[in-house]
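As structure tokens, the structure follows; a few thoughts come after it.
Every protein chain of the complex appears in place save one, which is left out.
Up next is chain A:
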Amino acid sequence: MLLHVHANVLAQRISLNEKKASLQKVMDKISKQTGYDFLVLDYKLISDIKDITIQIQKTPLKEALDELLISRNLQYNIEDNSIVIREARRVAAVRNILTEDVQQQQYELQGEVRSLADGQAIEGASVTVDKKHTLTDREGRFTISVDKPTGVLTIKHIGYNEQRVAYENTATLIEISLIPSDNILDEAVVIGYGITTKRFNTGSVASIGSKDIAAQPVSNPLAALQGRLPGVIVEQNNGLPGAKFSVQIRGRNSIEQGNNPLFLIDGIPFDVDNGSNFSNTFNVNSPFNMINPDEIERIDVLKDAEATSIYGSRGANGVVLITTKAALRGRLQFHVFHNSGISNVSQMPKVLSPEKFRELRREAFKNDKVTPTLGNARDLIGLDTNIVNDWGSIIMGKTAHSRNSSLSLEGGSDMTSFRLSGALYSEGNVYPGDDGVSRASFTSILSHGRPRDRLSISTGLAYSYGKTSQAVAELAENLNKVPYGFRLIDEGGRLVWDDATKNYGNPLSYLYQTFESQNHRFFPTLRAKYRFMSNLSLSLNTGLTYDTYDESSKSPKMAKNPNEGLKGSASFTNTYNLSWNIEPQVDYTWSVASGIDAAFLVGGTLTRRTMNNNQMSAINYENDALLGTIKGAGSVTPSDRYSDYRYQGGFARVHLNLKKQFLIGASARRDGSSRFAVDNRYAFFGALSGAWIFTEVPLLKESKYLSFGKLRASYGTTGNDQIGDYMYLDNYKIANDGYNGISLQPMRLYNPTYGWEQFRKLDVGLELSFWDSRLSLNADYYKNTSDNQLVQYSLPDQTGFASILKNFPGKVRNQGFELAVTGHPLRTERIRWTSGINISWHRNKLLAFPDLESSTYNSSYAVGQPLDIMMGFRFEGVDPQTGNYQVTDTNGDGTFNYLDYVPIGHFRPRFYGGLNNTLSIGSFSMDIFFQFVQQNGRHPIYSSLSPLGSGLNVLDIVDDRWRKEGDVASYAKATRSFNATRTSYQWASNSDAVITDASYLRLKNINLMYSVPSSICSKLGVKRLTLSLRGQNLLTLTKYMGLDPEVQSLRSVPPLRIWNFGANLTF
């Protein structure tokens, strides 16, 4: 986009009339006319220039600058609203050459072109002098013959700003540094085992940068992806601190096996299953919580076969590449960052008031013709109706506070650089009490050698410590408790155990029964690259991850219902995960012929991951004070788990670039995984891709409207080995509780036959950009099919087991369409408005299933329907006579059972996406991001198995219920008995009545930023100061009548509304 700006700027016309003026003065005048400031890297360069005489009228700025600067050995560039002036590093080398034609003297000019960003040689840059033209070689060098001893060179390369450099005949070598352009087409895109640009990428990749991550006040990096990337669904399991997020890329590929993408942090696999009990029990303590989002440079999500095939067996569900921040070369910089925020539940569930609740209960007794007694209706007879319990505000009415601070220091010389950073994060809980999560993280990176050096090496060490504490039960599960009659805490702050709480439990007792997890994560890495030749290098990427989870839970006797007569109990769990990864890789590039370039890559992977888990369950503590130690327990049951996973693979890839117009790629991988029986361990995966940049066709090249157009396609296979370890062995395991000592029990059926899940992925993409990228569009169509998925094939239990892992005989197709449009509707000097929208449609379909009718799946799947289809009854409303729900007896046999099931719908999003607007006015900038999802959800009333009036509270939407014969009502009659009405509730809960619209539009994120002007900054002694106000989950528009359309459950904390204020300083 800045390229466009330059064109604009440089075409601006200016007038000057100066005699013997200083350059400074002339620059000031130009600034006034153009609105662009001049930045001079070294003031000495211009301070001596005081002899400028210039007289121009409405001359393009470019010409004026050329005249002013180029002749004075200065070069300039437009960067960030400024014209930056540097010394032309000319030391131009010109050797006199006596050519055959002595009449004409020729000079040979030599130079070297590098990228300013990383110092890497730029190959293929075009170098022009007058009418002569050449290209740089692999080392960025060029030689060109020129006629004149002095002049100006123009250097162009895709992805970089055009550069003009003056030369004169005395020097020997011209060094030219090109500044990377801001054209989004030339933005780097991280792909498997390499980097490319958006322009030349032949795969489907969606990315988010550190700026967008920083805009969101979230502690989990995955949360920052929500709604931002087409084809990627990120869902939050609950609103508790440290909650887990699930990521699904292009739908559910595997029917039953893991649908997690492969996560790689700087190329090292990151396991989403941390083995933590806590994490698996409550969907909190997400392993991603150990990653500080501020340390992330970018996240790239690889989607199609071209992008993921290189990850072979692990690529089927897509690949998420997380790149952490590298050490920045140059002047020492010190960043300080602090923010703090508050979060709360934005909407409490509106349940029945105590009066309405009692009315409903009495109605249930009346309907059942049962007289309420203390035994069957304690809530009507035995509870104090003067006490009202608003469970929503009791349980999650608190405002939680969060704090995040970080310090980082980075810098170094041209050869060696470092980065040190440390951060502290803490987040409270909306539950009463002091529970919450906190994290301390530390990163150090040391890099030596520039990319052009023979050897470059970089090591990093990341360490983080995390602590989570939380009640042992989801308190939100009490939201549907009887809404009155409970004294929870007495005057002395002790838990009350009276008749009411003894019979119904005291939800606050869970505040004293806590789970605590202390986590450590060490992540050392080593990367090295050795260049044998300019076009041949060997690199090695290794990393080790060691993480430990030290968890304990404590349930003191005082927090246990005295009716249960239980003593204190505790559990202690230690989990140790150790994994390492070694990946050597050889890169070779080859110019086959003029304009035909090939890049080859060959490499291999060795990975091993072991998990060790020890657990002690301790019960019968006589004394609550001893709960922290195992020794205080009356009895202890130990158990342990261990798993070992190994993986090896070899891969190769070739990319061909023909005249920058045709791109061809092919990749192959052979993988072995320990998760399969010996004969089925290895599998081969591969992909082919091609792209045509049709704007390179001469006819379109000159188009004023279409600045870039690319059509790409890829096809290939990927696999999935997320099936758990050891699944093929008919092992015996030691039973947790022995029968007269140690006991061995069969774990699973012997099953050596299953093989890899393989998915065939087809992707066709179109990328267009108009008016110099002022508007750009990205569209992808994909179709993934599979006919050998691994499923836990349901078995009749007479086999001894409920299911067996088996390659699925059915054929499943996932297809979808993704569209991303970005535009810059407004762009003036002071105001910039960028707007982007992404939308994804997704469809999943079971295409074929041999013998479905006679299989065990006959009541769960239907050919032609999505795999997520729910089978159930067709709902026919409430019978006005009986007040019971009615469903259709589809097969007309007079009974209601699974034979009557029809496909009733599914709960997967049908389309989803996000809308982002960024507006910056001067020093202010504002991001507003909306997320939208069109989907079905569970109806909060129909989906409940408990009838109205059974004693659990419900949302206050049940006035329209059957009360007497003849009533035409939405909801069935209240009951508390086991009768035909209750059976009809079960039918309804398994019918299409539960399917309801849960689409939503959410104001997901607002980010207001103010950059304090540099004049103030310099007074404060800081280089930059930015203040920000950020909000998350601010507003949700939905027709869904439940608590939240994303979490849906009435028994979980919904996503919290967060406000956060922060300041960012750089010294």
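Criterion: contacts are C-beta pairs under 8 Å (C-beta built on N, C-alpha and C of every residue); 3 or more make two chains touch, one makes a residue touch a chain; residues count from 1.
Just so it is clear, contacts and distances are computed from a predicted model.
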- Message: As a check of understanding, state which of "RagB/SusD family nutrient uptake outer membrane protein", "Cell division protein FtsX", "STAS domain-containing protein" or "ATP synthase subunit b" is the UniProt name of the chain not shown.
- Response: "RagB/SusD family nutrient uptake outer membrane protein"
- Item | Sole contact to the chain not displayed, among A:Q333, A:S444, A:S643 or A:T1066 | A:S643
- So which of A:G35, A:G628, A:P746 or A:P1013 would be touching the chain we can't see? A:P746
- Query: Out of A:T143, A:S393, A:T629 or A:T799, which is the one that touches the chain we can't see?
  - Reply: A:T799
- Task: Over the whole complex, note the residues of chain A touching the chain we left out.
- Result: 373-376, 532, 536, 538, 563, 565, 584, 586, 588, 602-606, 610, 619-620, 635, 637, 639-650, 670, 672-674, 681, 725-726, 729-735, 737-747, 749-750, 794-802, 804, 854, 856, 858-859, 895, 897-898, 977-978, 982-983, 986
